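Before anything else, here's the structure in question.
Some chains omitted; the rest stay in position.
Naming follows writing order (A and B), and every chain is counted from residue 1.
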Amino acid sequence: MQFTAQQIATLLQGKLEGDPTAIVSNVAKIEEAGAGSLSFIANPKYEEYLYTSKASIIIVNDSLEITRPVTATVLRVKDAYSSFALLMEKYSEIISGGTKTGIEQPSFVAATAKIGKDVYIGAFAYVGDNAVIGDGVKIYPGCYIGNNVVLGDNTKIYSGVRIYDECRLGNRVIVHSGTVVGGDGFGFAPLKDGSYKKIAQIGNVIVEDDVEIGANTTIDRATMGSTIIRQGVKLDNLIQIAHNVEIGEHTVIAAQTGISGSTKIGKYCMIGGQVGMVGHIEVADGTHINAQSGLSKSVSNTNTVLNGSPAFDYKSSLKSQAIFRNLPEMQQRLQKLEDAVQELTALLSTQNLEYKK
Amino acid sequence: MQFTAQQIATLLQGKLEGDPTAIVSNVAKIEEAGAGSLSFIANPKYEEYLYTSKASIIIVNDSLEITRPVTATVLRVKDAYSSFALLMEKYSEIISGGTKTGIEQPSFVAATAKIGKDVYIGAFAYVGDNAVIGDGVKIYPGCYIGNNVVLGDNTKIYSGVRIYDECRLGNRVIVHSGTVVGGDGFGFAPLKDGSYKKIAQIGNVIVEDDVEIGANTTIDRATMGSTIIRQGVKLDNLIQIAHNVEIGEHTVIAAQTGISGSTKIGKYCMIGGQVGMVGHIEVADGTHINAQSGLSKSVSNTNTVLNGSPAFDYKSSLKSQAIFRNLPEMQQRLQKLEDAVQELTALLSTQNLEYKK
């Protein structure tokens, strides 16, 4: 897709300097921009690029002083960063088919399902009995929306997402491809012969408003009750959320992390990638956990920062890790000390030491 | 869905005390139950909840002695836990569409496929050439069942599962959404120029009876022969099973664990989440491996318990981990000792020590 400087200036209500017919076909960071790129400068430390960049259009703050000749068309706006972000959103909506509506054929929508206004349901999508699909929802091709599932308004379900029966998603939720919501919790009762009997998993998953879930993540339904993802939570790709977990508002979790059953995570936490948590613990609000950590105990103080497997206080953990690297040296020091002490002991034992007055 | 106390009493052949028209619409743990909840008390330590719970119906053991007024309708049965579990199973079957049969349209079933009795094949499911689908099998919408695949009786394949050609699953197997069975093993021959040539992966995957596999797990086909998941094995979500792995009967593996190629795991093992195992090792029956461990060697003694990365004996590993936390303190002690020994040495060197008789 191509846009002219004039089109962009009109959209952003900015002031053009240079050629209004300049055309861009892609966007790029100012340090990587080439001919045909649209870019922006918001941070003064990048201002030098204004004079060297090959970008065709550069968005800048109104206040920027230009001191040398510039080849790009310059677009002055009140806040370059916000304007650029707005443009990206618009563009993103176009390239992700965000403007599609209607029901593509063939698709399967149960007669008992309730479908809102301005909904897009892609081909090969399946909407089960009594499902309730809110206004403006987009269900991309090949999704499975089970019986009695509820999707709030303007929620976006990318291709190949699977939502099991009875699960409920709020408004403006985004779920990326391949993610599974509501699969059975991993619950089995051991029998006397060493085999296992499945424990029926009859709860569901509740995902509140404004949650975004990455690709190929799995969120298991509760054994009873609900696995709950609170408002504004952001989950990355390939995350495992076990049955009966609860994740507090605006907590962010990076890729490949796994949360075991019944663990409750507080609000505003930041959990790194590949972290593991045991089940049945509670994690206080504002906890930060470094990537690859393993959390085996509850965290009761808010805003604790943790690291390591098993995880403990971040700064102490860094110290232990630093010493770990030097363990061979530490072992040599210990060996030398043992030799020295042995020598001293031997030396003294040869002395017929006496008390002197 | 709603049920009356009378309906439940009839199903469980129990004895009602209280209002037989009491209605429940959900099930809950006794400590979380509210009005409209069905719950149960099997463990004496929860008996106090009988008098305080707002549950509408509570299932209890026949032998339970009631000493104070109870507002809920009480249902006495021989074994409260088993009765409740039975109810959950029935309920689970209803809510998971477990009673569906027939072939939804549009779906794709090859003319050469053999389909058993009472089978459900959901819309957009694909069943390839010469596939054999047992009696009572449920294939949910959007699954892919490759050529020559065999599914045993009463096996349940949730939406979006992909089973590559030639793989064989037994009876009563459950596979959750997004799981891939039979993708190519990760096998490449390095060439002289540093690039890699794919090694054809012509084996398959065999999954025996009563196995359950979670969501978005991947089980690669063997290079030659079979990757084998033995009877009763339970695999959680997002697990990686590489080519030619064999997992022994009734072994349980938690989420996000990865088993490298050709490793053989024994029977009745319990493997925690996010564990990694190198390839070509053997793990004895009854081995327990703690979450996030890394197993780099075979385990030859049965019932070994392991922890850490690299993994070793569980108890020793906990000790090492405890000392790891205190490494900074240990380093200070070492420093103090060095100072003390240096002082002693200095002191003695100033003495013109002589042997005395």
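Operating definition for what follows: contacts are C-beta pairs under 8 Å (C-beta built on N, C-alpha and C of every residue); 3 or more make two chains touch, one makes a residue touch a chain.
This structure is a prediction, so every number in the text was calculated from the model and none was measured.
Student: Count all the copies in this homomeric complex, not only the 2 that are shown.
Tutor: 3
We adopt the following convention: only the chains that are shown with their structure count from here on.
Student: Counting in whole Å, what is the centre-to-centre distance of chain A and chain B, each centre being its mean C-alpha position?
Tutor: Here chain A and chain B have centroids separated by 25 Å.
Student: In the complex formed with chain A, which residues of chain B make contact?
Tutor: The contact residues of chain B facing chain A are 27-29, 32, 85, 88-89, 91-92, 95-97, 104, 106, 122-124, 140-142, 158-160, 174, 176-178, 210, 212, 214-216, 232, 234, 236-238, 249-250, 252, 254-256, 267-268, 273-274, 291-292, 309, 321, 324-328, 330-331, 334, 337-338, 341, 344-345, 348, 353-357.
Student: Could you please specify the touching residues of chain A with respect to chain B in the complex?
Tutor: It is residues 106, 108, 124, 126, 128, 142, 144, 146-148, 160, 162, 164-166, 178, 180, 183-184, 186, 188-189, 194-196, 198-202, 216-218, 220, 224-225, 238, 240, 242, 256, 258, 260, 274, 276, 278, 294, 309-310, 312, 316, 319-320, 323-324, 330, 333-334, 337, 340-341, 344, 347-348, 350-352, 354 of chain A that touch chain B.
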